[in-house]
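All protein chains but one are shown at their positions in the complex.
All chains are identified by letter, namely A, B and C, in their written order; residue positions are counted from 1 within each chain.
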Amino acid sequence: MSAAVLQVRNLCVHYDTDAGPIKAAENVTFDLAKGERLGLVGESGSGKSTTVLALLRMVTSPGRIRSGQVVVDGTDLMQLSPEQMRRMRGSAVSLIPQAAMNSLNPVMRIRDHFYDTIRAHDRSMDRRQLAEHSAQLVESVGLRPNVLGMYPHELSGGMKQRVCIAMGICLQPKVIIADEPTSALDVVVQRQVMETLGRIQRELDAAIILVGHDMGLMAQFVDKLGIMYAGRLVEVGPVADVFREPLHPYTRLLINTLPSLDVKAVFKGIPGTTPSLLNAPPGCAFHQRCPDASGSCYESDHVLTEVLPGRWVACPCYAGAAA
Amino acid sequence: MSSQFWSYIRRNPLLLVGVSLFVLLFLFWAIGPTFIDVTKARPISAMADLAPSAEYPLGTDSVGRQLLPNLLAGSLYTFEIGLAAGTIGLLVGTILGFVAGYFGGTVDSIISTAADVALTIPALAVLVVIAAVIKEGLNVRSMALIVAMLAWMRPARTIRAQVLSMRERPYVEIARLSGMNDFQIIVQELLPNLLPYLAASYVGAVAAALLAAIGLEAMGLGPQNDPTLGMTIFWCNYYGALLRGMWWWWAPPIAAILYVFMGLFAISSGLDELSNPRLRRAR
Amino acid sequence: MSLQYVVRRVLLFLLIIWVGTSLIFFLPKLAPNRDPVAQRLGMLAATGGVNSDEIDAMVEAYRAKFGLDLPVWRQYLNYMGDMLRFDFNYSLAMYPATVIEIIGRAVPWSVGLLAVSTFFAFLLGSLLGGLLGWPRTPRIVHYISTPFLMMSSVPYYLLGLIVMYIFAFKLKWLPLGGGSQYGTMPSLSWTFIIDVVQHAILPALSMVIAGIGFWALSMRGMMVTTLGEDYVMLAEARGLSPRRIFFRYAMRNAILPQTTGLALSAGTILSGSLLVEVIFRYPGMGSVLYRAITSFDFFMIYGVVFFVVLTVGLATLMLDLIYPFLDPRIRYSRQ
Partner (left out) sequence: MTTPLLEARNVTKIFSSRGSIGKKGSVTVAVNQASLTIHADPPSIVAIAGESGSGKTTLSRLLLGLVSPTSGDVFYRGRPMTALKGDERMAFRRDVQAIFQDPFEVYNPFYRVDHALEMPIKRFEPTKSADERRAMIEKALGVVGLRVDETLGRYPHQLSGGQRQRVMVARALMLNPSIIVADEPVSMVDASLRATILESLLNAHDQLAIAIIYITHDLTTAYQVCTSILMMYSGAMVEVGNVDRVIKDPLHPYTQLLVGSIPLPDPTKRWAANVRSATSASGQHSTSQGCSFAPRCPHVMDICREVTPPLFRVNADRAVACYLYRDAPVVSPEDVSALYIGA
């Protein structure tokens, strides 16, 4: 595999509460190659949003990044000063947000959002250059340049999301984090926005992390899939392989729950509920709901291990294969 | 429940401070009259213009009122006016707010516009007209009624806005599907959630009523024969107490008013935290 | 900004003026002892004095317009006609000066004091509130601002008495009251301007100190809400500097509801400033009103009240018409 543009190692984020720390993300580890599309999927409380914030070093009190490395193109973000980190945001790692409805300042024209973003990193452009560059950007996401003169409330949800995509790529970032970019959109618009995002990402050859809960969207878009459960990454692998032959019991059950247009009136859920991340019991976080749980699952947490080429899983069922 | 209450109070010291200030004040009013002869608050109860002494702990004013009894009676009268006016204002405002917010339509338009207009016209201006006409007949009770007439708008506005946002909540629809009628929905579903807002509005209404009452009195438009705090300030101004260096005359009523307002401020800040769902949910 | 918006706002303004003026007419009618104005006029006529002929003429004119033999609606029409022409009759206490003359002299003082102190209170208060709601603000600012926040609940004029005692009576740094040195004539000379400013400092100070806390409190609340918005989070993710986020994204948006608050509080602020004027014997409408009340000068009281309603009505109208320029969501809504 080519050199990873993003390496995340043992990222731990805790939220301090009176009752003790909430381990929102525990030992999150993965690599991302140039131009690769990673899907980070999980249900509510799985730690995917916390991970996104941690990658941008934007976790706020009472949360804090306890340990770990986030290496972008050889630079460990955790070692940077606040000002250096600010310069990395948007230029090395950019974010395409979840709620595009409210992600733009309602009292600023679209144009000024672009100018602000560019000027925060590069003061060399004059107004004309800024205007030209911004116009190119909005055209690249399929909008007309007159959008630049509008205010956010004059745009539809899909148009706002395109503006956010254009803004996310205006500094040609190496890694784009798209946090449920289409969760507020209808399926038709969702498809169009995702196709735009995919095209742009290919043109830039940037790596992308698509965060979400919609397995359908993941199947349509990503190359590699990471499954999160209770703050841990439990399985990572090529998307086709994961869907065809899920390794972790949670992944297997999750894929079983997905409705399809092939079978009717058969419903398979996962019994039980997600464990509390506060004072979590020892052992694998999934052991209470796992049909295959055995001895060691009740005692110690499992580390994400490569059990087959390119396929990582945190489950002892495959411990033998790793050896 | 009570242990929850105490743990909450400990986390919200402002509320505790405010409540304690008022407990002390109530004690002063309750126990004060056994040591202090309130009738001595009338003019010519003593020599005029005396500085504080053992006999007259807060001195006397230019017409011979003893100022300690004056303070005791005055603070009580003033607070009575504020409390009565605030209560009436909140009651009327809450009912109007609920009606406007819940039923909407024309009723809402009328009530909202009336509140907006009444809020824009300075209360003091209207009160001045009323009070000037019936100046001789003013006493503590009529004062409270006059002030109450213009204390309903802010509660009406806040409650209306709250009801408006709550009316569309799914739990109200569930209540309707559960066979509840409008009255039951208002009382059982909406009102409990508004309690923190009502409490905060109450404090605000009392403070606003006090402010209006004291303001009117400072202009001389108050009970001419009752030594309320505002009237005392009027007399200070009238007799030039400040320029004559009679600090014992003007300082105590100011201190008393500051005390009451600080207490109300502390309580309302505390309640603010209570009614802010973001802070409450964090628990 | 749609024409409809302007029309509606102007209609609201007219409604306010109409309601305010009508209240001045009808409220005294509710008084138990018939017409206090007529009583007062009768008293003046009885005492006579230098101008007894003119006073008799005035009483006659009043009776012709508002006599009890006239039906109320006629009296009301006469009254509204007078008000629309700004004809508030003579001052009963300072005859033969007319009410409008006296008010005309007082208005500039009041408006000057009110505008300057409200401007500074709003500006400084909003800035302080913004800082208090901003997580990066050093703790020291919180400690320093606490007294201001507590002072927000205190009536202006009480602060006025306190600052007057300290700075004018004890320390003698500034004049005790009035609008300018006694006996000076208004002119555009530096000495006069400095004199006026010196006299205005204490009344303005008492209004600004209390005002800062008030605006800071509401701004802090708005700031916390604004900082929770997605666009602030995204601004940080876009790599914007904290300074830029503070001013362009947080303050800029939190100030909008503050402006609405300013319009809503205009009446309270004006009432407070009238009382401050009384305390400082400042030659504005507050002092005029105070003198009118103590001397039962009813025409004067009604005239001042009318002007107070007019001032507040105009101020809110102006703020409402400016608001769309601050908030594009209103400016461009559904064109």
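Rule of thumb we're sticking to: contacts are C-beta pairs under 8 Å (C-beta built on N, C-alpha and C of every residue); 3 or more make two chains touch, one makes a residue touch a chain.
It should be emphasised that the depicted structure is a prediction, and the values quoted were computed from it without experimental measurement.
**Q** Among the options B:Ser20, B:Ser53, B:Thr113 or B:Gln224, which residue touches the chain absent from this view?
**A** B:Thr113
**Q** Among C:Arg9, C:His199 or C:Arg220, which residue is in touch with the absent chain?
**A** Reading the full complex, the residue touching the unseen chain is C:Arg9.
**Q** Of the residues A:Pro62, A:Gly216, A:Pro281 or A:Gly310, I need the one that contacts the missing chain.
**A** In the complete complex, the chain left out is touched by residue A:Gly216.
**Q** Extract the touching residues of chain B with respect to the undisplayed chain.
**A** Residues 109, 112-113, 116, 169-171, 173-180, 188-189, 192-193, 277, 281 of chain B touch the chain absent from view.
**Q** Need a quick check: the contact residues on chain A for the chain that isn't drawn.
**A** Counting only chain A, the missing chain is touched by 43-44, 155-156, 158-159, 186-192, 194-195, 213-220, 239-240, 243, 253-255, 257-261, 263-270, 273-274.
Methods note: only the chains that are shown with their structure count from here on.
**Q** Along the shortest chain of touching chains, how many steps lie between chain B and chain C?
**A** Contact-graph shortest path, chain B to chain C, evaluates to 1.
**Q** Name the chain whose C-alpha centroid is most distant from the C-alpha centroid of chain B.
**A** So the farthest one, by centre of C-alpha atoms, is A.
**Q** Between chain B and chain C, what distance separates the C-alpha centroids? Give it in angstrom.
**A** Chain centres of chain B and chain C, defined by C-alpha means, are spaced 22 Å apart.
**Q** Need the CA-centroid distance for the pair chain A / chain B, whole Å please.
**A** Distance between chain centres: 53 Å.
**Q** Taking each chain's centre as the mean of its CA atoms, how far is chain A from chain C in angstrom?
**A** Result: the chain centres lie 55 Å from each other.
**Q** Two-or-more-chain contact residues of chain C, please, as numbers and ranges.
**A** Touching at least two other chains: none.
**Q** Quick one: in the complex, what on chain C touches chain B?
**A** Touch residues, chain C against chain B: 12, 15-16, 19-20, 23-24, 27-28, 31-32, 36, 150, 152-155, 157-158, 161-162, 164-165, 169, 176, 228, 264, 266-268, 270-272, 274-275, 278-279, 289-290, 293-294, 296, 298, 301-302, 305, 308-309, 312-313, 316.
**Q** Which residues, counting only chain A, touch chain C once they are in their complex?
**A** 56, 58, 60-61, 86-91, 94-95, 97-99, 101-108, 116-117, 120-121, 151, 153-154, 164, 167, 171
**Q** Considering only the defined contacts, which chain C positions touch chain A in the complex?
**A** 135, 229-231, 233-242, 244, 248-249, 252-253, 256, 326-329, 332-333
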